[in-house]
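Apart from one protein chain that is not included, each protein chain of the complex appears where it belongs.
Up next, chain A:
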Amino acid sequence: MSMNTQGRPSAIPAGSAGFDGVTGTVTGNRGLQIEEPLIFEQDSAGRTGVDLPDVPKVASRLGAVKPRARVGLPGLAEPQVVRHYTRLSQKNYAIDSGFYPLGSCTMKHNPRLNEKMARLPGFSDVHPLQPVSTVQGALELMDQLAHWLKTLTGMAAVTLVPAAGAHGEMCGIMAIRAAHEANGDSGRTKILVPESAHGTNPATAAACGYGVDAIPATADGRVDLEALKAKLGPDVAGLMLTNPNTCGLFERDIIEIAEAVHAAGAYFYCDGANFNAIVGRVRPADLGIDVMHINLHKTFSTPHGGGGPGSGPVVFAQSLAPYIPVPYVTHGAEGFALVEAAGDGPAFGRMKAFHGQMGMFVRALSYMLSHGADGLRQASSDAVLNANYVMARLEDVMTASFEGPCMHECLFDDRFLKGTGVTTLDMAKALIDEGFHPMTMYFPLVVHGALLIEPTETESKASLDQFVDALRALAERAKSGDAAYFQAAPRLTPRRRLDETAAARKPVLRWTPPVTVEAVAAE
C-alpha cells in the first residue's frame, strides 16, 4: 500500500486482497460512492490530456533567467481527468441536488440561462483593455446593471468593482473614511457594529484602521436604540448594520437609527447581504442608509461555486456618491466611456485589477430581466412566506429565539435540546443523513446554539414540508433520549465526522511525494 508522508493510506489499497474495514468492499468503494485518489497519485510520466502543436524552432530569448527543470505535476490522459473530477463532484452536496437552508448564505436555484448568457463570446471573450470602441456592449451591460441596482435601492451612485460582499464592505468603509477626510473631520476613530453582525463587519472596520465598538441587542433581537444613542458622538465615523438583521428580523427602528447616526455627524453603512428579503418591497434609500453592498449571488443568483467567485457592488446615497473607486462607466460623446484613473477629485483609487466580476454581472442581469420588477417583488414575498411557514411549523418542537414575523430566515436556539446530550452540531449531522444540507449553526452569536434556517423563494412547499418533517422527527428523537444516534451521525456520507482539531494542530496543506524504500536506503 502506498503511504503519503503522514503515513496515512492513500485511498485505494492497490493489489491488496483485503476488505476495507469500513465499507466491507475490496476497493473501499460503496456502490455509486467511489473512492478517488489524489490526482498526484495517478501520475504516469509523459502522459498528457492535451495535444499541442509542435514548438517552432527559434532561439529562446529568456535573458538572464534560466529555464526551470521540473514542475512536478502529474501526467494524465483526458479520460482520466474527466473521471477524476466527475467522481469528486459526486462527493458534493449542491443546490442542484437538494435543499440548502443555510441562513445568511442564501442558496437559491441557479438558472442555466444565466450560465449560457455569461458564456456568449461577446461577454466572456473580451479583454479588459480592449479599445472602448470595441466593447460598447459590455459597457452597456454594466450601465444597465447599475441602473437596476440604483432603481431597486433608490440610491444615487453605484460601483460594480468589489469582488465580493466583504470587499464591498471595505469599499463602503473606505468611502466613509474618504468623506470624513474631505470634510476635515479627523477625530472620528470608531465604527459601531451590533453584536449580531456578520464577522466580516468588525473585521472590515478594523482593517480600515477603525476601532470597533459593539452595540448590544434588545430582548426582541434588534439593535438597542438607547444603547446606540449613548455611544454616538464626535468620535464615531459610522454605523455598520445588517438589515434585515442576522436574527432574520427587520430593524423596526431603522429610520430613527439613521436620524440618530446622521445627527451625530456619522454615516450609516448597511450590510446588504439580506437584501433579497426586501428587494422590490422597500428601497434602502428611503430608510436613510448612506451606503450598502449587495451580494449579487444572494439577491440575484449567481452560483456560489463551492466558495466563490462573488460580486459585491456598492450603492451610495448622494452624501457619499462622490467617493467611489475607479474604474466606472460614463456616457461619453461617442457612446459609453470608462473612467480609469482617480484624478484629483474625491473618487478614490482602485480596489481590483480591472472593472469587476463581469461574468457575475451578466448572470445577475439575466436573472433580473427574467424576474422583472413584478417577479422580484414576488420573489422576496415568497422568500419571506417560506421562512415564516417553516418557523410556524417548527415552533412547537423547537425553540424560536424571537417572536415573528421573521423575514427570509428564521432563528432557533438550542433550548429544546437542553438535557438531551444532543448539540446543535449533532442535529446538523443527523440532518445530513436525511438528505439535507444543514442550516447555519452557531450563528448569530447572540443566541446560544443557534440554528438559522433560510429556505429562499425557489423551494417548493413539498420540499419545505419534507425538511420540516425530518427536523420534527429528529427533535422528538433527541428528546426521547437517543443521544447516541446523533453522536454517530452522519453514517451515510463518503466521510464521517472529520478530525478538524488534528488538521489545525499539525496542518498538512499539500500533497508531497511518497517516501520510497529506495530513497530512504539511498540516504
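The working rule: contacts are C-beta pairs under 8 Å (C-beta built on N, C-alpha and C of every residue); 3 or more make two chains touch, one makes a residue touch a chain; residues count from 1.
Criterion: contacts and distances are computed from a predicted model.
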Just to verify: the chain that's not displayed, which of "Probable glycine dehydrogenase (decarboxylating) subunit 1", "Peptide/nickel transport system substrate-binding protein", "ABC transporter permease" or "Transglutaminase-like domain-containing protein" does UniProt list as its protein name?
"Probable glycine dehydrogenase (decarboxylating) subunit 1"
For a quick check of understanding: of A:Thr159, A:Thr200 or A:Asn276, which residue touches the chain that isn't displayed?
A:Thr200
Of A:Leu32, A:Ala59 or A:Val520, which one is in contact with the hidden chain?
A:Ala59
